[in-house]
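Here it is, the structure in full.
Removed: one protein chain of the complex. Kept in place: all other protein chains.
As written, the chains take the letters A, B and C, and residue 1 is the first residue of each chain.
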Amino acid sequence: MHIAEGFLPPAHAIGWTVAAAPFVVHGARAVVREVRENPESTLLLGAAGAFTFVLSAIKLPSITGSSSHPTGTGAGAILFRPPVMALLGTVVLLFQALLLAHGGLTTLGANAVAFAVVGPWVGYGAYRLTRALGGGLLPGVFAGTAVADLATYVTTSLQLALAFPDPTGGLAGAVVKFLGVFGVTQIPLAIGEGLLGVLLFRALTVN
Amino acid sequence: MSHRTLAGAGLVIGYERTRPVLDGATLTVPAGRRLAVLGANGSGKTTLLRCLSGALRPLAGTVTLDGVPLAHSRRGLREHRQVVQLVLQDPDDQLFSASVAQDVSFGPLNLGLPEDAVRSRVVEALDLLAVGHLAGRPSHQLSFGERKRVAIAGAVAMRPCVLLLDEPTAGLDPSAVADTLAALTRLQEHDSTVVMSTHDVDLALRWADDVAVVVDRTVVQGPPEDMLGNDALLARARLERPWALTVGARLRALGLLPEGTLPRDAAGLLAALPDRPGVPT
Amino acid sequence: MSHRTLAGAGLVIGYERTRPVLDGATLTVPAGRRLAVLGANGSGKTTLLRCLSGALRPLAGTVTLDGVPLAHSRRGLREHRQVVQLVLQDPDDQLFSASVAQDVSFGPLNLGLPEDAVRSRVVEALDLLAVGHLAGRPSHQLSFGERKRVAIAGAVAMRPCVLLLDEPTAGLDPSAVADTLAALTRLQEHDSTVVMSTHDVDLALRWADDVAVVVDRTVVQGPPEDMLGNDALLARARLERPWALTVGARLRALGLLPEGTLPRDAAGLLAALPDRPGVPT
């Protein structure tokens, strides 16, 4: 879930925006360079962004009976590499805020850190690590997409915990609370997203 | 499979936020007969077919199969889908597997059939559409006409009693149209009732036993000659009168065609015309 | 704009690793006349148009404009595109902007025109296609026929002397076909020479001044009556004879039609037939 508009205290909203900025700017530079060298990559990158947006419209049921939408951060990172995902992910988050009322403008920075930076990088790391340890493509994709999903929501939980420390339990107590609500419940859904990633890549490699 | 009667009564179908696309549409797909659903683009043909297939739930009215109303429950829809299949216009939005055979096997596999049965269904469906030779090919390598027929095979492999086809001939050249029509005839002989939507009035006249015109948010149904010869109806529906009826009527007035039904296409017209000058039949 | 003569001579066009799609195709688009490029699906119509537009470089042969060969250099192509524009069959292959007005502005901006000139080109192009009222709408809310006309407007805004249209009427209902043909007539009066590819023989007979049939990897060009009355050619091209020629020939044999050119459509046929029985003209 994206952090809704106005949910974070102003200082946190600004802080996370500043934290996301270098990654997004780095991604933007990469995109500008790519487009200068190959003008037609504008269309490919646009298609990649649109795919990431549309992927989150697929509804996945979970064994626990609830259902959720994939984050798309891991699949995007494996397909398009994390630096580009930092920019594309942020564009997608902006569009989700304006087209679907998911997330917000002042919380765009915080959501970008979780969905466009941490998720893709951690997921991509898990993918590369699995491959390096001798796992094949599909185990790598599973690890990458599942871990990216989980890392995204752990980050969201930490962001909320930092913003709302527990009056008695302090920061640690808040981390436990938010991870319990936004992180642990995500484990079956992360596995689900991992499975979807495997099925997606399997279908692509057969083609 | 066997022919079964699909019908819709008083269907009000709307997408959110707008006034209904169809408002009180009633039609019957007579078992075993060829029904053409005619209408201009945007008239609601596709919406109507989607509703009959169970994909869209009407705001009011009922869809019935042999008189039994369709229940829009999970189970009701599952039963309905085993009987009624819809093939949409754009084949690219229906072929989602890597190879042709794999794509056609999707439905039968989901029916829980054993592998042997699935295999024979795939072969049967591809053969009925005369595309058996494409089984091992990747779908993105096929021509548009081939993809259209493979998409139909995907639905045919479900062995539907009623097959609804949205614009099956749109974009096809004359020989591909002829191939598709021949395939539909084979399906009919295989006990599938076939419904097609089209805006090609000449094709509808040539092919259909019955015509349903989608006009002004409702449906008018009747014999092809009556529907396609009704200029007021056609104008409201933004359609044209088939040339065969226009030319046929004049030739009959000239005493060159016998009484009775007018010929439906060029071949029929040539057969009905006298061979030599000055000998009106 | 002015009418200019586009031609291709001895065109060999192929994609790598396969044998050529066209092998020695020659055709001329006479300035100011309507040319229909006829062929079955997969015959190479689209390939031919893409080559004439400069998008595909032929393996052999030349494309000429008023006799001057097209140079496939950056500059040569840029000049060619200011004169010759191609509209693809699927409008979604050309509409890249959600805003209709923004999309149409793309071509004129690439010509380096000042903003005011671009704005007036956008208005002019949308008006010529009778879709001025869509300027403020998003392309994803438009119907297929509307998107097709907006895609044509995007090319028309470049003020091409020759406009190549790939299947501009495919998938359109009769009234949308009539609207599109009317728009093409306006373009022609605006000094654009119009070429359309189609597999609709009846339409080609009705509309074209000249017909080029793509058959057996080459092109046969001539007057519509000759090309579309040539059964051997049509069979090789997997096309059909237009009904108007089939029926017209028999009616002339019956002494009901005067000598000279046969009527090209139902209206022409009715006008040429006698009003009362027994008075052959």
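In the analysis below, a contact is a pair of C-beta atoms (placed from the backbone, for glycine too) under 8 Å apart; a residue touches a chain by one contact, two chains touch by 3 or more.
Quick note on the criterion: contacts and distances are computed from a predicted model.
S.K.: For the chain not present in this complex, what protein name does its UniProt entry give, out of "Cytochrome C", "Cobalt/nickel transport system permease protein", "Histidine kinase" or "NADH-quinone oxidoreductase subunit L"?
M.R.: The UniProt record for the chain left out of view names it "Cobalt/nickel transport system permease protein".
S.K.: If I consider the whole complex, including the chain that's not displayed, which of B:Thr62, B:Ser97, B:Ser143 or B:Gln188 touches that chain?
M.R.: B:Ser97
S.K.: Of A:Gly104, A:Gly123 or A:Gly140, which residue touches the hidden chain?
M.R.: The one listed residue touching the chain not shown is A:Gly104.
S.K.: For the chain left off this view, which of C:Asp23, C:Asp103, C:Asp179 or C:Asp210 is in contact with it?
M.R.: If we include the chain that is not displayed, C:Asp103 is the one touching it.
S.K.: For chain A, which residues reach the chain that was dropped from this view?
M.R.: 1-10, 13, 28, 31-32, 35-36, 39-40, 42-51, 53-55, 57-58, 60-61, 63, 75, 79, 87-88, 91-92, 94-95, 97-102, 104-106, 160, 164, 166-169, 173, 176-178, 181-182, 192, 195-196, 198-204, 207
S.K.: In the complete complex, which positions of chain C touch the hidden chain?
M.R.: 53-55, 78, 81, 85-86, 88, 90, 92-99, 101-103, 105-107, 109-111, 115, 118-119, 122, 136-142, 154-155, 158
S.K.: Can you name the residues of chain B that touch the chain not displayed here?
M.R.: 15-17, 50, 53-55, 78, 81, 85-86, 88, 90, 92-94, 96-97, 106-107, 110-111, 140, 154-155, 158
One rule holds in what follows: only the chains that are shown with their structure count from here on.
S.K.: At least two other chains touched by the same residue of chain B: list those residues.
M.R.: none
S.K.: If you look only at chain B, which of its residues touch chain C in the complex?
M.R.: 40-42, 143-145, 167, 170-176, 199, 201, 238-240, 243-244, 246-247, 250-251, 253-256, 265-266, 269-270, 273-274, 276-278, 280
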